[in-house]
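One structure below.
All protein chains of the complex are present and in place, except for one that has been dropped.
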Amino acid sequence: MAIDERAIVDAVAGLELRGNEEGLIPAFGLHLTTHFANYYNRSSFAVARALEGSGLEEDARTLLVEAGHVCAFNTFGGIMRSAEWDAVVAPMISSREDWIRGMVAVINAFGWGRWTIRELIPDERLCIEIENGYECAGWLKDYPVSHTPRCYLAAGGVAGLMNLLYVGDITLRPTLSDAYYSELFRDARSFGARATSCLACGDDRCVLVATRQP
Amino acid sequence: MRTPTFDADRGEIVLGGQRLVFHCHHYNVALQRSLEDALGPRAVEIQRLAAAETARLTLASVFAESDIRDFDARMQCAASVFADAGFGRATIVAMTSMGGRVEVAPSHYALGWTSKWGTTPNAVDHFAAGYFRGALCAASEIAPERVAVTVLAEAAAREGASTILSLEVR
Partner (left out) sequence: MSETEPDDRREQHATSLQIGSLSVSVTRSCVRRDLYDLTVGRALDAALRGELERWGAVRGPPNLWVIDVPQRHRITIAPAIGRVVILPRIERSRDEQSAHATEFLRWFEQAVYPSAERS
(Lines give C-alpha, C1' and ligand atoms only; values in the text may rest on other atoms or scores of the structure.)
Protein backbone atom coordinates (compact mmCIF):
# COMPACT_ATOMS: atom_id res chain seq x y z
CA MET A 1 0.00 0.00 0.00
CA ALA A 2 1.35 3.46 -0.88
CA ILE A 3 1.38 6.28 1.61
CA ASP A 4 -2.03 7.94 1.42
CA GLU A 5 -1.28 11.46 2.53
CA ARG A 6 -4.86 12.64 2.59
CA ALA A 7 -5.90 9.72 4.80
CA ILE A 8 -3.08 10.53 7.21
CA VAL A 9 -3.86 14.24 7.30
CA ASP A 10 -7.54 13.50 7.84
CA ALA A 11 -6.75 11.04 10.64
CA VAL A 12 -4.45 13.48 12.47
CA ALA A 13 -6.81 16.42 11.96
CA GLY A 14 -9.67 14.17 13.10
CA LEU A 15 -7.99 13.54 16.45
CA GLU A 16 -9.27 17.00 17.47
CA LEU A 17 -6.13 17.70 19.42
CA ARG A 18 -7.02 20.22 22.09
CA GLY A 19 -6.23 20.72 25.74
CA ASN A 20 -7.75 18.37 28.30
CA GLU A 21 -8.97 19.46 31.76
CA GLU A 22 -5.32 20.06 32.73
CA GLY A 23 -4.91 22.36 29.74
CA LEU A 24 -2.45 19.94 28.14
CA ILE A 25 -2.50 17.99 24.88
CA PRO A 26 -1.03 14.52 25.35
CA ALA A 27 -0.73 12.82 21.95
CA PHE A 28 1.86 10.75 20.08
CA GLY A 29 3.52 10.13 23.46
CA LEU A 30 4.31 13.86 23.62
CA HIS A 31 2.76 17.01 25.02
CA LEU A 32 1.76 19.22 22.14
CA THR A 33 0.72 22.81 21.78
CA THR A 34 -1.14 24.54 19.00
CA HIS A 35 1.14 27.51 19.28
CA PHE A 36 1.10 30.90 17.63
CA ALA A 37 3.30 30.93 14.54
CA ASN A 38 3.82 34.62 15.08
CA TYR A 39 5.29 33.99 18.52
CA TYR A 40 7.93 31.66 17.12
CA ASN A 41 8.65 34.00 14.26
CA ARG A 42 9.01 37.17 16.30
CA SER A 43 11.22 35.41 18.83
CA SER A 44 13.41 33.62 16.28
CA PHE A 45 13.76 36.54 13.93
CA ALA A 46 14.73 38.79 16.86
CA VAL A 47 17.76 36.57 17.43
CA ALA A 48 18.63 36.43 13.74
CA ARG A 49 18.29 40.17 13.29
CA ALA A 50 20.12 41.02 16.50
CA LEU A 51 23.18 39.15 15.31
CA GLU A 52 23.13 40.35 11.72
CA GLY A 53 26.00 42.65 10.89
CA SER A 54 27.96 41.41 13.88
CA GLY A 55 29.70 38.61 12.02
CA LEU A 56 27.61 36.12 14.02
CA GLU A 57 24.86 35.55 11.45
CA GLU A 58 25.87 31.96 10.93
CA ASP A 59 25.87 31.38 14.69
CA ALA A 60 22.30 32.65 14.90
CA ARG A 61 21.29 30.33 12.07
CA THR A 62 23.04 27.42 13.75
CA LEU A 63 21.19 28.04 17.01
CA LEU A 64 17.79 28.25 15.36
CA VAL A 65 18.36 25.25 13.10
CA GLU A 66 19.60 23.31 16.12
CA ALA A 67 16.22 23.92 17.79
CA GLY A 68 14.75 22.42 14.62
CA HIS A 69 16.99 19.38 15.00
CA VAL A 70 15.71 18.94 18.55
CA CYS A 71 12.17 19.20 17.22
CA ALA A 72 12.77 16.62 14.50
CA PHE A 73 14.47 14.20 16.85
CA ASN A 74 11.88 14.33 19.60
CA THR A 75 8.68 15.22 17.75
CA PHE A 76 9.18 13.25 14.54
CA GLY A 77 10.96 10.48 16.42
CA GLY A 78 8.26 10.39 19.09
CA ILE A 79 5.52 10.27 16.48
CA MET A 80 7.24 7.44 14.60
CA ARG A 81 7.30 5.40 17.82
CA SER A 82 3.71 6.17 18.75
CA ALA A 83 0.56 4.07 18.74
CA GLU A 84 -1.03 6.67 16.45
CA TRP A 85 1.72 5.97 13.90
CA ASP A 86 1.22 2.22 14.23
CA ALA A 87 -2.50 2.65 13.69
CA VAL A 88 -2.58 5.07 10.79
CA VAL A 89 0.78 5.23 9.01
CA ALA A 90 2.55 1.91 9.60
CA PRO A 91 0.03 -0.17 7.63
CA MET A 92 0.84 1.95 4.55
CA ILE A 93 4.59 1.48 4.83
CA SER A 94 6.16 -0.85 2.29
CA SER A 95 9.69 0.54 2.09
CA ARG A 96 12.19 2.23 4.35
CA GLU A 97 11.67 5.51 2.52
CA ASP A 98 7.96 5.37 3.34
CA TRP A 99 8.91 6.32 6.89
CA ILE A 100 9.87 9.75 5.55
CA ARG A 101 6.86 9.92 3.24
CA GLY A 102 4.56 9.05 6.13
CA MET A 103 6.14 11.63 8.43
CA VAL A 104 5.85 14.35 5.79
CA ALA A 105 2.13 13.53 5.55
CA VAL A 106 1.80 13.95 9.32
CA ILE A 107 3.66 17.28 9.12
CA ASN A 108 1.07 18.44 6.63
CA ALA A 109 -1.54 18.25 9.40
CA PHE A 110 0.55 20.47 11.71
CA GLY A 111 -0.10 23.85 10.11
CA TRP A 112 3.51 24.21 8.96
CA GLY A 113 2.47 24.82 5.33
CA ARG A 114 2.42 22.20 2.58
CA TRP A 115 5.47 19.94 2.43
CA THR A 116 6.12 17.89 -0.71
CA ILE A 117 8.99 15.48 -1.30
CA ARG A 118 10.65 16.47 -4.57
CA GLU A 119 13.48 13.97 -4.39
CA LEU A 120 14.53 11.25 -1.99
CA ILE A 121 17.72 9.35 -2.76
CA PRO A 122 18.08 6.78 -0.01
CA ASP A 123 20.91 7.51 2.40
CA GLU A 124 22.08 10.41 0.23
CA ARG A 125 19.75 13.33 -0.39
CA LEU A 126 16.30 14.64 0.48
CA CYS A 127 14.74 17.61 -1.29
CA ILE A 128 11.57 19.04 0.24
CA GLU A 129 9.48 21.82 -1.24
CA ILE A 130 7.43 23.89 1.20
CA GLU A 131 4.53 26.08 0.16
CA ASN A 132 3.23 28.62 2.64
CA GLY A 133 5.78 27.67 5.32
CA TYR A 134 4.89 29.53 8.50
CA GLU A 135 8.35 30.92 9.12
CA CYS A 136 8.86 32.55 5.74
CA ALA A 137 5.22 33.57 5.26
CA GLY A 138 5.56 35.25 8.66
CA TRP A 139 8.79 36.94 7.64
CA LEU A 140 7.19 38.43 4.54
CA LYS A 141 4.30 39.82 6.57
CA ASP A 142 6.53 41.72 8.94
CA TYR A 143 9.86 42.41 7.24
CA PRO A 144 11.28 43.35 3.83
CA VAL A 145 12.36 40.66 1.37
CA SER A 146 15.24 38.87 3.04
CA HIS A 147 18.80 38.53 1.76
CA THR A 148 19.06 35.13 3.45
CA PRO A 149 16.72 32.15 3.99
CA ARG A 150 14.52 32.23 7.08
CA CYS A 151 13.21 28.67 7.17
CA TYR A 152 15.27 27.67 10.21
CA LEU A 153 12.89 25.16 11.84
CA ALA A 154 12.17 23.60 8.46
CA ALA A 155 15.88 23.15 7.75
CA GLY A 156 16.31 21.38 11.07
CA GLY A 157 13.28 19.25 10.34
CA VAL A 158 14.40 18.17 6.87
CA ALA A 159 17.86 17.22 8.10
CA GLY A 160 16.28 15.47 11.05
CA LEU A 161 14.19 13.21 8.83
CA MET A 162 17.34 11.91 7.15
CA ASN A 163 19.24 11.55 10.39
CA LEU A 164 16.42 9.59 12.03
CA LEU A 165 16.31 7.14 9.13
CA TYR A 166 19.84 6.90 7.74
CA VAL A 167 22.23 7.89 10.52
CA GLY A 168 20.17 6.24 13.21
CA ASP A 169 17.40 3.78 12.56
CA ILE A 170 14.03 4.99 13.76
CA THR A 171 12.41 1.88 12.27
CA LEU A 172 13.86 -0.05 15.24
CA ARG A 173 12.05 2.28 17.69
CA PRO A 174 15.15 3.33 19.63
CA THR A 175 14.93 5.25 22.91
CA LEU A 176 15.24 8.95 22.09
CA SER A 177 17.98 9.74 24.58
CA ASP A 178 20.53 12.56 24.69
CA ALA A 179 23.22 10.09 23.69
CA TYR A 180 21.22 8.95 20.69
CA TYR A 181 20.65 12.57 19.68
CA SER A 182 24.39 13.19 19.66
CA GLU A 183 24.89 10.02 17.66
CA LEU A 184 22.48 11.25 15.00
CA PHE A 185 23.26 14.94 14.81
CA ARG A 186 26.94 15.19 15.79
CA ASP A 187 28.31 12.40 13.66
CA ALA A 188 30.56 12.75 10.64
CA ARG A 189 27.75 11.04 8.71
CA SER A 190 25.07 13.46 9.91
CA PHE A 191 22.88 15.28 7.42
CA GLY A 192 22.38 19.02 7.34
CA ALA A 193 19.91 21.00 5.24
CA ARG A 194 20.17 24.24 3.30
CA ALA A 195 17.54 26.26 1.47
CA THR A 196 18.08 26.56 -2.26
CA SER A 197 14.97 28.71 -2.64
CA CYS A 198 13.15 30.66 0.04
CA LEU A 199 9.80 32.42 0.19
CA ALA A 200 11.32 35.06 2.47
CA CYS A 201 13.90 35.85 -0.22
CA GLY A 202 11.27 36.49 -2.87
CA ASP A 203 10.97 32.97 -4.28
CA ASP A 204 7.50 31.48 -4.57
CA ARG A 205 8.27 28.67 -2.13
CA CYS A 206 11.01 27.23 0.01
CA VAL A 207 13.11 24.34 -1.22
CA LEU A 208 15.32 22.59 1.31
CA VAL A 209 17.96 20.04 0.48
CA ALA A 210 19.47 17.71 3.05
CA THR A 211 22.81 16.12 2.27
CA ARG A 212 25.67 14.80 4.37
CA GLN A 213 27.67 17.72 5.69
CA PRO A 214 31.36 17.78 4.80
CA MET B 1 -15.12 31.35 16.69
CA ARG B 2 -12.97 29.76 19.39
CA THR B 3 -12.19 26.63 17.40
CA PRO B 4 -9.24 26.82 15.01
CA THR B 5 -9.93 26.08 11.36
CA PHE B 6 -7.66 23.82 9.32
CA ASP B 7 -7.06 24.33 5.60
CA ALA B 8 -5.37 21.15 4.40
CA ASP B 9 -4.58 22.56 0.96
CA ARG B 10 -2.61 25.46 2.44
CA GLY B 11 -1.30 23.54 5.43
CA GLU B 12 -2.68 26.25 7.64
CA ILE B 13 -4.45 26.30 11.01
CA VAL B 14 -6.01 29.63 11.92
CA LEU B 15 -7.60 31.09 15.03
CA GLY B 16 -8.67 34.72 15.25
CA GLY B 17 -6.83 35.51 12.04
CA GLN B 18 -3.51 34.17 13.39
CA ARG B 19 -1.73 31.04 12.23
CA LEU B 20 -1.30 28.24 14.71
CA VAL B 21 1.25 25.44 14.41
CA PHE B 22 1.70 22.21 16.33
CA HIS B 23 4.91 21.87 18.30
CA CYS B 24 5.79 19.81 21.35
CA HIS B 25 7.52 20.82 24.57
CA HIS B 26 10.91 19.65 23.32
CA TYR B 27 11.00 22.30 20.62
CA ASN B 28 9.29 24.96 22.70
CA VAL B 29 11.83 24.90 25.49
CA ALA B 30 14.79 24.21 23.17
CA LEU B 31 13.94 27.33 21.18
CA GLN B 32 13.51 29.32 24.37
CA ARG B 33 16.90 28.19 25.59
CA SER B 34 18.49 29.04 22.24
CA LEU B 35 17.07 32.55 22.42
CA GLU B 36 18.39 33.02 25.91
CA ASP B 37 21.80 31.61 24.98
CA ALA B 38 22.02 34.08 22.12
CA LEU B 39 20.58 37.21 23.68
CA GLY B 40 20.80 36.71 27.45
CA PRO B 41 18.27 38.66 29.54
CA ARG B 42 17.02 40.56 26.46
CA ALA B 43 15.43 37.33 25.30
CA VAL B 44 12.91 37.43 28.15
CA GLU B 45 11.31 40.67 27.03
CA ILE B 46 11.41 39.62 23.38
CA GLN B 47 9.43 36.48 24.18
CA ARG B 48 6.97 38.30 26.41
CA LEU B 49 6.37 40.98 23.79
CA ALA B 50 5.90 38.38 21.06
CA ALA B 51 3.41 36.50 23.22
CA ALA B 52 1.57 39.67 24.26
CA GLU B 53 1.22 40.98 20.73
CA THR B 54 0.05 37.66 19.33
CA ALA B 55 -2.41 37.06 22.16
CA ARG B 56 -3.81 40.59 21.88
CA LEU B 57 -4.39 40.30 18.13
CA THR B 58 -5.81 36.79 18.30
CA LEU B 59 -8.09 37.37 21.24
CA ALA B 60 -9.39 40.71 19.95
CA SER B 61 -10.55 38.83 16.84
CA VAL B 62 -11.95 35.94 18.84
CA PHE B 63 -13.92 38.32 21.10
CA ALA B 64 -15.32 40.12 18.05
CA GLU B 65 -16.14 36.94 16.11
CA SER B 66 -17.85 35.38 19.14
CA ASP B 67 -19.45 38.67 20.22
CA ILE B 68 -17.96 38.43 23.72
CA ARG B 69 -18.30 41.89 25.25
CA ASP B 70 -18.21 41.34 29.00
CA PHE B 71 -14.76 41.78 30.57
CA ASP B 72 -14.95 38.72 32.82
CA ALA B 73 -16.22 36.57 29.96
CA ARG B 74 -13.35 37.81 27.82
CA MET B 75 -10.75 36.85 30.42
CA GLN B 76 -12.37 33.44 30.87
CA CYS B 77 -12.30 33.02 27.11
CA ALA B 78 -8.60 33.93 27.09
CA ALA B 79 -7.95 31.22 29.70
CA SER B 80 -9.94 28.71 27.62
CA VAL B 81 -7.99 29.49 24.47
CA PHE B 82 -4.75 29.11 26.48
CA ALA B 83 -5.86 25.70 27.78
CA ASP B 84 -7.29 24.49 24.48
CA ALA B 85 -3.92 25.24 22.87
CA GLY B 86 -2.17 23.07 25.45
CA PHE B 87 -0.32 25.76 27.42
CA GLY B 88 -1.81 24.69 30.75
CA ARG B 89 -4.72 25.46 33.03
CA ALA B 90 -5.02 29.14 33.88
CA THR B 91 -7.18 30.43 36.71
CA ILE B 92 -8.20 34.06 36.60
CA VAL B 93 -8.13 35.41 40.17
CA ALA B 94 -9.74 38.68 41.29
CA MET B 95 -9.35 40.29 37.90
CA THR B 96 -10.81 43.68 37.01
CA SER B 97 -10.15 45.89 34.03
CA MET B 98 -7.41 47.48 36.16
CA GLY B 99 -5.57 44.19 36.67
CA GLY B 100 -5.42 41.20 38.94
CA ARG B 101 -3.83 37.79 39.12
CA VAL B 102 -3.56 34.72 36.96
CA GLU B 103 -2.36 31.36 38.21
CA VAL B 104 -1.12 28.73 35.79
CA ALA B 105 -0.85 25.11 36.91
CA PRO B 106 0.08 22.86 35.30
CA SER B 107 2.12 24.90 32.87
CA HIS B 108 3.28 23.43 29.56
CA TYR B 109 6.49 25.45 29.49
CA ALA B 110 7.37 24.71 33.10
CA LEU B 111 6.71 20.99 32.64
CA GLY B 112 8.76 20.97 29.48
CA TRP B 113 11.65 22.81 31.07
CA THR B 114 11.76 20.70 34.22
CA SER B 115 11.42 17.44 32.31
CA LYS B 116 14.45 18.31 30.21
CA TRP B 117 16.64 20.25 32.61
CA GLY B 118 15.15 19.97 36.10
CA THR B 119 13.63 22.62 38.34
CA THR B 120 15.14 26.07 38.20
CA PRO B 121 15.08 29.26 40.25
CA ASN B 122 15.07 31.21 36.98
CA ALA B 123 11.95 32.44 35.22
CA VAL B 124 10.70 30.12 32.50
CA ASP B 125 7.04 30.96 31.87
CA HIS B 126 7.65 33.98 29.64
CA PHE B 127 4.99 32.89 27.19
CA ALA B 128 2.27 32.80 29.86
CA ALA B 129 3.38 36.19 31.20
CA GLY B 130 3.16 37.77 27.77
CA TYR B 131 -0.01 35.96 26.79
CA PHE B 132 -2.04 37.22 29.76
CA ARG B 133 -0.65 40.71 29.36
CA GLY B 134 -1.98 40.63 25.80
CA ALA B 135 -5.24 39.09 27.00
CA LEU B 136 -5.86 41.95 29.44
CA CYS B 137 -5.11 44.50 26.69
CA ALA B 138 -7.60 42.81 24.38
CA ALA B 139 -10.24 42.36 27.08
CA SER B 140 -10.00 46.01 28.20
CA GLU B 141 -9.31 47.37 24.72
CA ILE B 142 -6.37 49.42 25.93
CA ALA B 143 -2.92 50.16 24.57
CA PRO B 144 -0.39 47.37 25.20
CA GLU B 145 2.10 49.62 26.98
CA ARG B 146 -0.44 50.33 29.73
CA VAL B 147 -0.32 46.78 31.07
CA ALA B 148 2.56 45.61 33.21
CA VAL B 149 3.07 42.02 34.22
CA THR B 150 5.05 40.80 37.20
CA VAL B 151 5.86 37.14 37.72
CA LEU B 152 5.30 36.43 41.42
CA ALA B 153 6.05 32.71 41.30
CA GLU B 154 7.19 30.20 38.72
CA ALA B 155 5.88 26.69 38.19
CA ALA B 156 9.35 25.52 37.17
CA ALA B 157 10.74 26.39 40.60
CA ARG B 158 9.64 23.16 42.24
CA GLU B 159 7.45 20.13 41.73
CA GLY B 160 3.73 21.00 41.85
CA ALA B 161 4.25 24.77 41.91
CA SER B 162 2.15 27.32 40.03
CA THR B 163 3.13 30.25 37.91
CA ILE B 164 1.52 33.32 39.45
CA LEU B 165 1.25 36.46 37.36
CA SER B 166 0.28 39.90 38.61
CA LEU B 167 -1.17 42.19 35.97
CA GLU B 168 -1.50 45.92 36.49
CA VAL B 169 -2.99 48.61 34.27
CA ARG B 170 -1.10 51.89 34.49
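When the chains are written out, they are named A and B in that same order, and each has its own residue count from 1.
As a working rule, a contact is a pair of C-beta atoms (placed from the backbone, for glycine too) under 8 Å apart; a residue touches a chain by one contact, two chains touch by 3 or more.
If you're wondering where the values come from, they're calculated on a predicted model, not measured in any experiment.
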Given B:15, B:31, B:62 or B:111, the one touching the chain that is not displayed: B:111
Residue, one of A:30, A:80 or A:195, that touches the chain absent here: A:30
Interface residues of chain A (partner: the chain not displayed): 10-11, 14-16, 20-22, 24, 26-27, 29-31, 74, 78, 82-84, 86-88, 90-91, 175, 177-178
Contacts of chain B with the absent chain, listed as residue ranges: 25-26, 106, 111-112, 114-122, 158-159
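Heads up, the rule we're going with is that only the chains that are shown with their structure count from here on.
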Chain A partner contacts - residues on chain B that touch it in the complex: 4, 6, 8-13, 15, 18-28, 30-32, 34-35, 37-39, 42-43, 46-47, 49-51, 53-55, 57-58, 82-90, 106, 108, 111-112, 127
Contact set on chain A toward chain B in their complex: 6, 9-10, 13, 17-19, 21-25, 28, 30-40, 42-44, 46-47, 50-51, 59-60, 63-64, 66-68, 70-71, 73-75, 78, 108-115, 131-132, 134, 137-138, 153
